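Of the protein chains in this complex, one is absent; all others appear in place.
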Amino acid sequence: MTEEKKIKQELEEKFSYLKDAIVIKRYRRVFVNVSLEKFDEVFAYAARQMHFEALSTITGMDNGESFTVMYHLNRQGRIVLNLGINVSKNNPVIKTVTSFFAGADIYERELVDLLGIQVEGLAVGNRYPLPDNWPKNEYPLRKEWKAGASGKETQNA
Amino acid sequence: MLKAIFSILVFPGFLFLFIFSFVAEYVDRKLCARFQNRIGPPWFQPLADFIKLASKEEIIPLEADVTVFKLVPVFALTASIAAILYIPIGGERAAFSFNGDIIVVLYLLTIPTIAYFLGGWYSRSVYSMIGAVRSLTQLFAYEVPLFLCVLASALLADTWSLSEMANFYNHHPGYWFFNILGFAIALISLLGKLEKVPFDIPEAETEIVAGVFTEYGGRLLALLRTSLNIETVVGASLFTAVFLPFGFNLHHPAAIFLLYLVKVFSIIAVVTLLRSLFARLRLDQMINFCWKYLAPLALVQVVANLILKGILPR
Amino acid sequence: MSKPGKMTGQLIKSLFKKPATINYPAQRSGMAEGFRGKLKFNPKLCIGCKLCMRDCPSNAIVIRKVGEKEFEAEIDIAKCISCAQCVDSCPKKALEITPEFELANLDRMKLKVVFSADTGDDTQEKT
Partner (left out) sequence: MHDPGEVKIPIGPQHPALKEPESFLISLHGEKITASSVRLGYNHRGIEKACEERTYIQDLYLIERICGICSHSHSTCFVQAVEEIAGLEIPTRARYIRTLISELERIHSHLLWLGVAGHEIGFDTLLMYTWRDREAVMDILALLSGNRVNYGINTIGGVRRDIKPEQKEKVLKAIDILEERTKYYIGLAQEESTILERLSKVGTVSRQDAERLGAVGPTARASGIERDVRKDDPYAAYAELDFKVITSDKCDVYGRTIVRLGELMESYSMVRQLIQKLPDGPITIKAPRKIPAGQAVSRYEAPRGEDFHYVRSNGTEKPDRVKVRAPTLANIQAVSKMLEDGYLADIPIVIAAIDPCFSCTDRLISLRDAEKQSKNVVTWESIRLKGIEWYKKQGIDFTILNKKLAESF
C-alpha cells in the first residue's frame, strides 16, 4: 500500500466522519475537507501523531458565500496534506495554529489583512502585508472587492 | 612673511594639496578598479564629483546643531592642511619646523577624526551618532600603534623634529630599514585612520548608511571628502618622511620632489591593494586585532630601537 | 587554514588583464541572437484577428483597421515587457521580435510607436 493510502486509512480509522472527505489527487497530494468544529482535533492529530512537521503555508479563498481556509502540511518535505475548512463569510473566525507551528504567524496575518478572517489567539504584532493606514473593512482578496476608490486614499495619506 | 603665506596657500599648503588630493583619489579609484578587473573612472572624475557636490543644495537636518555641523568640514580640512607644513616633502627641510613638531603633526592628524565625531554627533541622526561613536572607539585602537611606530623612528634618530629626523636618516643611509616592522604596522593603522576597508567601520555603508557623513550633502560633503583625500596625502607624506627617509641628497630639487611623489603614490598603491583585499571587520574584532597584535608589535619596535640606538654608530 | 589576503595573486594578475567591463556607450557588447527586444510588424500578413491583443499581458499592443484588409499596429514600448507572447499567438506570423534593446527615451510620448499599414515602417506617434 502506498504511503498516501496509509495516510487516508489512518485518518479514516481515527475519525469516522472523514470517510468521504479524503481525496488522493495524485501521488504525494492528499486533500481533506474538515468541518470547522472538528478541525482542531484532526489538525492536532496530523501535526503531532502523524508527524506532519512542516507547514508550507495557509491559503485563504473566497467562494462567494463562504471562505475556504486550506492548511498545507508536509511530512519530511514529501507528502503534502491539504486540510481545508469552510468558514462562513458573515462571521469568519478561526483559531490560530501558532502553537503547533511558530512560523504560521505570518500566514495567519495574511488571512486577517486580505480576507478579513479573524484569527483567535494571534499575538499582537505588525500587520502584514497591507500598509498601516489601509482603510477598515476593505479586504482585497474578497471577490466583491475591486481595485479603485480605496486604493487612492492610502496612496495619498 | 611672504614666504610663509606662499607655503600656506600655494606650496606645500592649500593649492598643492588640493590638486594632489584629486590626483591621489584618482590613482586610488583607478587602481582599485583595475584590481577588480574594471575599467575605472576617467581622470577628471574626482574633480567632476567635487564640482557636482559643490553645486548641490545644502540640506541641514532640523535637529542638527547648525554651527558645529557647518564648521566641522572646515576644521577637518584646515587641520590636515596645517599638518603638511611641518612635513619635509621637497628635501630635508619642511616649510616650518621646531623641536617637537612630530607630536604636533600627529595631533593635527587626529583633529579630522575628532571633527568627524562632532559632525556625526551633532547631526542627531542615529546612523551618524553610531558612526561617530564608532569612529571615536576606533581612534583609540589604531592611534596607539600608529604613534608608537612613529615615535620609534624618532627615538632612533633621537629628535622630536621631522626635519631633523630626515636629516639624521639622510646622513645614516640604511638606518631607515630598521623601522620596517614599524612601517608595516603604521600602514595598517593608517587604514584605520583613513577609514578604509577592513577598518571602514565608522562609515560602513551596508550597516549605518555612511556613518558620520550620512546627513552631509552638497558643499559640506565636498569639503569633507576633500579633507579625507588630503588626509590620505598628508598621511602618506608623513610616512615618506618617517619611514622612507632616503634620497634627500639628490642633486636636483626636482629629482628629490619626484622621488617624494613616487614614494607617496607607492604608499597609496599599497593602501589601495589592502583595501581591496579584505572584508570589513567588526568593531570588536578590529579593536582586538589592534590591541592584541599591532600594539605589542609596535612596542617591540620601540624596544628594538632603544637597543639599536645604543649599539649603532651615530 | 586561515590566510589573510588570499586574493592578492588574483588582484595583481588583474592589473595586467584586459578589464571585463566596457566603456558604454562608446563600446557596445550586443545581444545574443534571438534576444527579445523591440517588436516588428508586417502589415501584409496581418488578418486583424487581434489574438495578440487578447494575449498581451500588459496591453501594450493595439491593432487598428484602417481600410479593407489593412491594419496598423500601435505598440507602447513603455508597456511592452518583451515577452514575445504576441509573436507566439499570431497565427500568420505578422509579428516578429528584434534584438534591438536600447529603447529608452527622454520623452514618454515618443515611446508609442505606430507601424503603418502600407510599409510596416515605424513612426513615433505625434500627439
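Chains: A, B and C, in written order; residue numbering restarts at 1 for each.
Assume a residue touches a chain if its C-beta (ideal position, glycine included) is under 8 Å from a C-beta of that chain, and two chains touch if they have at least 3 such contacts.
Fair warning: this is a prediction, and the values are worked out from it, not measured in the lab.
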Omitted chain's touching partners, listed by label: A, B, C
Which residue of A:L55, A:V87 or A:V119 touches the chain not shown here: A:L55
Among C:I12, C:I47 or C:I81, the residue in touch with the chain that has been omitted: C:I81
Option from A:F15, A:Y45 or A:Y128 whose C-beta touches the chain left out: A:Y128
Those residues of chain C which, in the complete complex, touch the missing chain: 1-7, 10-11, 20, 31-36, 54-58, 81-85, 88-89, 97, 106
Residues in chain A touching the chain absent from view: 25-26, 28-29, 31, 53-57, 59, 61-62, 70, 72, 76-78, 80, 82, 101-107, 114, 125-131, 140-141, 145, 147-148, 150-152, 155-156
Absent chain, residues of chain B that touch it: 35-38, 55, 57, 126-127, 129-130, 197-198, 200-201, 204-209, 276-285
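Throughout what follows, only the chains that are shown with their structure count from here on.
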Separation of chain A from chain C, taking each centre as the mean of its C-alpha atoms, in whole Å: 42
Centre-of-Cα separation between chain B and chain A, whole angstrom: 62
Contact footprint of chain C on chain B as seen in their complex: 33-40, 273, 276-278
Partner chain B, residues of chain C touching it in the complex: 4-5, 7-8, 11-12, 14-15, 17, 19-23
